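Everything below concerns the one structure shown next.
Excluded from the complex is one protein chain; the other protein chains are retained at their positions.
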Amino acid sequence: MRISPRHLCRLAAVATLSMMCVAGAAVLPDDRADLFWSTYRGGGMDITGESVLVRKKFSENFAMEANYFVDKVSGASIDVLSQASVIKDERKQKTLSLDYIHDKTQYNLSYTDSTERDYISNTTHFSLSQDMFGDLTTVTLGFTDSRNKVGENNGGTNTPKIEWLGHATSRSYEGGLSQILTKNLIAGATVEIITDQGLLSNPYRSIRYRVDPSINPLGYALGSQVYPNTHTSTAGEVRAKYYLPYRAAASVSYRYFSDTWGIRANTIELGYTQPVSNKWIFEGRLRHYNQNSATFYSDLFPFANSQNFEARDQNLAASTNNTIDGKVTWAFAPSGFLIFKRATASFDVTRIQFKYGDFRNIKDFNVTPAGGGYQPGTEPLYAFDAMVYQVYISMFF
Amino acid sequence: MKISTFGWFGRGAIAAIVIASTAFAASGDASGPAPAFTLTALSGQQGALSQYKGQVVMVNFWATWCGPCQQEMPLLDQMYKKYKPAGFTLIGVNVDKEAPAVKELLARKPVSFPVLLDPANQVSKAYHVDEMPSSVIIDRKGEIRYIHRGYRPGDENEYQDRIRQLIRE
Partner (left out) sequence: MRKSAMLAVAGAGLLLGACSIQPWVKPYERDRLADPIMAWDRDAISAGYLDHIYESREGSRGATGTAGGGCGCN
């Protein structure tokens, strides 16, 4: 079972990589090793993640980072309507990244390979960061290329039968600006344009359309999704972080998204970081997200093949989600131990509430109208809560 | 949105960045009298630039939160010990707003040259410090001769060349 959509692997790689530019283009970040465990539980899915990361400088100008990530999925997600059994699958992702600094410019090149039984993705990313104007401004340009091979498992969990359905490619162009405004305030803006081409739909999700109850007592029948084979999107984010005089930091960010499939989305995030003595850091975050549905999305089409493009993927439905997150970091060895000069342990709990505006829960309400169930199109709108726990140990050397 | 349009923008942006980045103050020769200053050391003792008139002086501006500053300290210490007998002195001017971090750092990694504290940043302003770390080399007559901005491994050779030159004068 492919647990992630087309662009996900590339974006997971880019998200990881862009974070590496944290300290600014002038100095490479500290060498480190991280061990990471996470669990996600929600919407019928149980996903555990484990990761190891090692970063090492080979000279003052050159560093390398290697990351290995394993996701294990089990569960019966809402959209897998035709399979009653629990799905189990595993995704392995490997990333190798190189950083080079020359004067006020930092270059990054990385390669990511992500493999699961029915989905293979290779991503290459290049970016350039330049410090300017007395190092108050950092300009970043990035380019990402992703090639994906999409398949479908027509067999069972233990006896898979993979059918390779097609390919998809994705290109992303990103420009960012980070600006120090005062000695307490830093702001940033990023624009990213992504275009995809190829097989862009999730083969495990289906559309449904009305049929006469004499054909199917449920009053609807399932059909294949048909997506356009191109997709272009633009996202723009602005963010700011402020240092509070008693030593704390408050941040705010807003992102607007718009694409050629008719989706418009807004994301707002507020964050607060409070260190206590030299050993503890407490952080809290609130996030609100909303989007409308894609033009070719419908929870229930009026009849078979009513449109050229049809989708019933919950990612394309009108939805909102709200997150509350708390994290605590403990410097259990602030002066180091063995070869490490500093070590911290972090524990992060996240609660996300998802609500859909036009995606109905037909999995849990799979009773025919005649048998006392809902008429098609009147089932309750889908909503669920997810809990995410993360534990990680970071060692700096 | 056509890819070609964005590609054009990308090329234009890269060109602008490359051009803009070259318009930068680099290390180099300088001139003018070195502004006088009197600052307090961690010990509470006063230290003044005028005390060292007649010697070649290097004033190094540094901070506990600046990585490259930490990198150069041991090399500066070695340089100080080597050239002190020939009439050279190195003064570390720390720009941290609070002393405890400086005390803790120097306790872990001590240096033998004098370190003075400039928490109000008056001296940094007088010397127009526009990069961290910055090293200002002053000749025996009290004139600024060379300003070095930033630190990259290998810069200590440049410092030594200049110091030897000025010692010989």
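Lettered A and B in written order, each chain numbered from 1.
Definition applied: contacts are C-beta pairs under 8 Å (C-beta built on N, C-alpha and C of every residue); 3 or more make two chains touch, one makes a residue touch a chain.
This structure is a prediction, so every number in the text was calculated from the model and none was measured.
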Residue, one of A:N67, A:N148, A:S201 or A:S298, that touches the chain absent here: A:N67
Omitted-chain contact residue, chosen from A:K94, A:R117, A:R239 or A:K355: A:R239
Which of A:I120, A:L316, A:A343 or A:I362 contacts the chain that the document leaves out: A:L316
Touch residues of subunit B, complete complex, unshown partner: 2, 4-6, 8-9, 12-13, 15-17, 19-20, 23, 61, 63, 65-69, 95-97, 118, 121, 124-125, 129-134, 149-152
Touch residues of subunit A, complete complex, unshown partner: 3-5, 7-8, 11-27, 34, 36, 38, 40, 49, 51, 53, 67, 69, 103-104, 106, 129, 131-138, 140, 172, 174, 176-180, 182-184, 186, 188-194, 233-237, 239, 241, 243, 247-249, 255, 257, 259, 261, 263, 265, 267, 273, 275, 281, 289, 291, 294, 314-317, 319, 321, 325, 329, 346, 348, 350, 352, 354, 386, 388, 390, 392, 394
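Following the convention adopted for this analysis, only the chains that are shown with their structure count from here on.
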Distance between the centres, which are taken as Cα means, of subunit B and subunit A, whole angstrom: 44
Complex contact set, residues of subunit A against subunit B: 27, 60, 103-105, 128, 130, 132, 134-135, 139, 141, 143, 171, 173, 175, 193, 195, 232, 234
Touching residues on subunit B, where the partner in the complex is subunit A: 1, 3, 6, 10, 13-14, 17, 20-21, 24, 67-68, 130-131, 152-153
